[in-house]
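Below is one structure, written out as structure tokens, with a few remarks after it.
Excluded from the complex is one protein chain; the other protein chains are retained at their positions.
So, subunit A:
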Amino acid sequence: MFVRGLKRKCFDGEEDIEGTLAGIKAIPSYNLQRQSLLDMSLVKLQLCHMLVEPNLCRSVLIANTVRQIQEEMTQDGTWQMINTQSTGQASLDRLVSTDILCRSSREQAEGKHVPGYSTFNKDFEGGQAQGSLETMSTASSVQAPRNLQSNVWEMENPQENKGNFQKSLDQIFETLENKSPNSVEDLFSEVDNSYYDLDTMLTGMMSNTKMGHCDGLETFSSPTTATSSSNCKSDLNELDHIVEILVES
């Protein structure tokens, strides 16, 4: 992913940016960088589920980074607390990655441009959000940096920067989008309770960091995506059932 000869600023020029830019301009820039780091970390955590048993050290380090960012965001007051749904705790055990996979490519393409969590909050309550909070925030806010990132990183080679960042994001989303809801079943035939172990740990960690309050699949009731979501829902309910059996045995 690292392209030779490419100069990135990102956090790398953090101190410089805060020093040289005038007051107001500096702060949102840092917030955006922090936001993009958070998004990147979440994507990394979710991606590592899909391969062979993920590297525990790496997962722990990324999760700690996420927690650190969120602690800082909470202190800054930029973090909007979202009320936990009644099923919040149970739904935290849901497979985070399955929610991404469950969403149709149309939904993902529709990911809203969300500059900050405050706006996102409103969208969610407006019932426009689908799937879990975590994935929504990940998907939409990762798409946000595609536009915002260019502002931050436009020091040198802005086109290249955008292109490369976008390319790596595209790669990530390509693998996710290729899994249409109809192939969810095929996908889950390979998944078993080991998924749960990792996810319980990782989503648990994320819950400690006041991250997702997944409303889970119970609220998958919007008529616009009824077919895809109900497919997902039934598949996942089946999976739950199977997993229960496996875990108990």
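Going forward, a residue touches a chain if its C-beta (ideal position, glycine included) is under 8 Å from a C-beta of that chain, and two chains touch if they have at least 3 such contacts; residues count from 1.
What we mean here is this: contacts and distances are computed from a predicted model.
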Looking at UniProt, which of "Radial spoke head protein 9 homolog", "Proteasome subunit alpha type", "Histidine-containing phosphotransfer protein" or "Serine/threonine-protein phosphatase 2A 55 kDa regulatory subunit B" names the chain that isn't shown?
"Serine/threonine-protein phosphatase 2A 55 kDa regulatory subunit B"
By the contact criterion defined above, which parts of subunit A meet the unshown chain? Give residue numbers in ascending order.
1-2, 4-8, 10-14, 33-34, 37, 40, 44, 52-53, 55-58, 60-61, 63-65, 68-69, 168, 190-194, 197, 200-201, 204-205, 207-208
